[in-house]
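Note that one protein chain is taken out, while the other chains of the complex remain in position.
Here is chain A:
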Amino acid sequence: MDSKFFKLLLLGGAVRFYFCRTPLAPMIGNRVEFATPLNSHKRMQEGIFLLQNGIDPYQGDLVHESPLILSALSGLFQKYPHFLPIFYIILDVCTAALLYAMSLRFVKQKQEQQDVERKEYAKDTEELQFNPLDKFDIPELVIVAYLFNPLTVMSCIGMTSTVISNLFLAFFFYCLVKGLLLPCLLVLAFETVRSFYPIVLIAPLLLVFSRNSIRRGVAISVLFIVSCLLVAIANYFVLNSWNFLDGTLGFIFYFRDLQPNIGLFWYFFTEMFEHFRTMFLITFQLNATVLYLVPLSIKLRKEPLLLATVLVALMAVFRAYPSLGDVGFYLALLPLWKRCWKFMAHGFVVFTFFLVTLSMMGALWHLWIYAGSANANFYFGATLAFSTGQIFLITDLLFAHVKREFCLFNGQKILIDGEEARIVLK
């Protein structure tokens, strides 16, 4: 924690503060790429307004925020609406600080682990190992990637509730690295009841805290279920009704709102034949949750944090209502795997994908909705390409990690008959 860290935080806050006073802020708050039915500021306002007027917000179809958040923020929304941007900026800066602390700790752990294993490493692999400078570089990269990523900046100035989700996720990561079981469980349970998909993060949590003991694992799982129930009950007491479960989790699972977003669901289920809908709904939800959970947990059992990163990234691609704020969050975690970067082959392709598709989205949206000269297929194409780019990034990271692990122990240059060998998966 040096002065540079605080300077960066201040600068990040200042950037957000500057942009939230420009006309960009209300525009971003209305963009479908950032504001989905789950996280939009307008719906949060509506929910709080309904709550204050004694109307059950979950009776309708507009509000999908959890009751605890609604009631916690209602005072702020009603009394100090002018300070809301500042509030969101503070939350976002806290997220950055948590990520910084987390990565600091993570690099330290990695270096300790490296010191133990160093004997077994191959000779020419210094560039794959964490070096002493990484202690400063990686946290700094993480915080810069979070604070100055346009995606997170815009998500923050649009006042989407993704900012709150990101804060909780960052806190989860922090506790995971720090080894704080109870806060970790609670924050995960809260996020699970709120937006369903974080339930997959129970896998890295179990890997970290069970320490290969099944009994501990079962105990933690039970504890997780209990804390989920506790959170649900706490939510119940806000309105004294269970309507919120259908309004939040049910709404996510059944994908009732087809508003376009950057994900794969919206156009797929718009064009879906009604009698196949249920089947594909289950398939897509499985794909977003348990499909990759077990194989990746087995594969990455020694790297729970990488598992968590990949799961968060997959969540951002495959969840029902993804927003660019989610993408910004997992992009900030990539610098943690700086030592894998050498093997990431698709960096340029992914970057181009992101750049082109993100800039196309705005134009194609305008053509479809306002100019009427394009149709939904154009925008769908852009979101599809964006998802493809993200998938390339994730799989690239996984391959790079596998290769790094291999090369770390076997050397980077393996010769067969004096010729350089190729490393592939088979």
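Some observations on this one:
As a working rule, contacts are C-beta pairs under 8 Å (C-beta built on N, C-alpha and C of every residue); 3 or more make two chains touch, one makes a residue touch a chain; residues count from 1.
FYI, contacts and distances are computed from a predicted model.
Per the UniProt record, the absent chain's protein name among "LANO_0G07052g1_1", "GPI transamidase component PIG-T", "Ribosomal RNA-processing protein 42" or "Dehydrodolichyl diphosphate syntase complex subunit SPAC4D7.04c" is "GPI transamidase component PIG-T".
From the options A:Leu8, A:Leu70, A:Ile138 or A:Leu314, the residue with contact to the chain not on display is A:Leu314.
Taking the complete complex into account, A:Pro260 is the one of A:Pro67, A:Pro198, A:Pro260 or A:Pro335 that touches the chain left out. Of the candidate positions A:Val15, A:Leu84 or A:Leu398, contact with the hidden chain is made by A:Leu398.
Although one chain is not displayed, its contacts with chain A can still be listed: residues 30, 42, 45-46, 48-50, 53, 55, 57, 59-62, 256-260, 264, 266-274, 284, 287, 291-292, 295-296, 298-299, 314, 317-318, 368-370, 375-377, 380, 384, 387-388, 391, 394-395, 398-399, 402-403, 405-406, 409-410, 414-417, 419-426.
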